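Heads up, this is only part of the complex; the chains shown haven't been moved.
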Amino acid sequence: LRRGFPEVVLCEGKTEEQIVKIMQKLAETEENALATRADEDIYQAVKEELPEIEYNEAAKTLVLQQTDLAEEGSILVISAGTSDIPVAEEAYETARIMGNSVERLYDVGVAGIHRLLENQKQLRQARVVIVAAGMEGALASVVGGLVDKPVIGVPTSVGYGASFEGVASLLGMLNSCSAGVGVVNIDNGFGAAYLASSINKME
Amino acid sequence: LRRGFPEVVLCEGKTEEQIVKIMQKLAETEENALATRADEDIYQAVKEELPEIEYNEAAKTLVLQQTDLAEEGSILVISAGTSDIPVAEEAYETARIMGNSVERLYDVGVAGIHRLLENQKQLRQARVVIVAAGMEGALASVVGGLVDKPVIGVPTSVGYGASFEGVASLLGMLNSCSAGVGVVNIDNGFGAAYLASSINKME
């Protein structure tokens, strides 16, 4: 059905043995594969069997690339702070292995809005923009106001106290005064990229 | 800036007089215009001055069409139940006046999943799908599982008790087990259509 589309494994709630087995099976196909929420230990266990596996430590993703990547269109992944980078990187790796051309623009949160404004060219060149932001998540609204293209907001659980593990950012993005921001679950970099990819590939 | 793009007026929180004045001003431009959250009284007041105004009673929208509509691409607006239709219609009218070709498929909620399954052809033909659903909002997940195109979920405040004015549906859509559903605010048919339009018009 979804030819050429990578298989995706969510490591959370699976044992190391289960994950190694699944990855080995996927290695036998000719397709690319992605595993998310994989910690260092899982990486080591998989690497033992599949030395070609690539690990993105920040994203906590395993990538098994077995065919060329299409690098179509252009998705821009933005993060507000350095602590949001893990979620942004999960989005980056997901978008990349799904065959998209992906750019990154990190640490451009609204506390220092000039950094974002100086990088408007990157905003203009993207077809779809993913915004990963915790705390108050204001960056999604600001980006949504600057561009007229689809914006996917992914609230992160970064923050403490009244951030309520990402709820403040989630509500911020859902109530964005900039029309047309689509929101996914807290810390769901994968889901943001999946949606962005289906948009980016439209003809 | 956004040439050919309709001006949008949110009637909530404005007086009849203010709305009539704004609409008259917009009538002087050559552009199309949309007003949302307009009740019957507002409609009558505007109609007095602008007899050509069109009112969608369910959607509570006023449409002032002054140029031809492009009817590009294809957006499908789905509703779970009859009570979700007002939100679905707000999305329909917004998408239409923004120049999109829009189809509707109403009353296909998961309590009788066969109705949805029988209409899979419409799902296949759309470029973007908007799902308006209240109560538990399960329809967004089911639709997201059936298609590989962008799905915009708009939770509605339909329900009572533990639906908490749309929160149950909102959470349902954010936690959709089908990857890649983008969610907008409760009852925000306008926002869903705005995002869908920006996606539908991609080339």
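Letters are used for the chains, namely A and B, taken in the order the chains are written, and counting of residues starts over at 1 for each.
The working rule: contacts are C-beta pairs under 8 Å (C-beta built on N, C-alpha and C of every residue); 3 or more make two chains touch, one makes a residue touch a chain.
Small disclaimer: the values here were computed from a predicted structure and weren't measured.
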Oligomeric state of the whole complex, in copies, if 2 are shown = 8
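The working rule: only the chains that are shown with their structure count from here on.
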Task = Note the rotational component of the Cα superposition from chain A to chain B, reported as an angle of 0 to 180 degrees in steps of 5.
result = 180
Note = dist(centroid_CA(chain A), centroid_CA(chain B)) in Å evaluates to 28
Task = Under the touch definition given earlier, write down the residues of chain A that touch chain B in their complex.
result = 2, 8, 127, 148-150, 152, 170, 174-175, 179-185, 190-191, 194-195, 197-199, 202-203
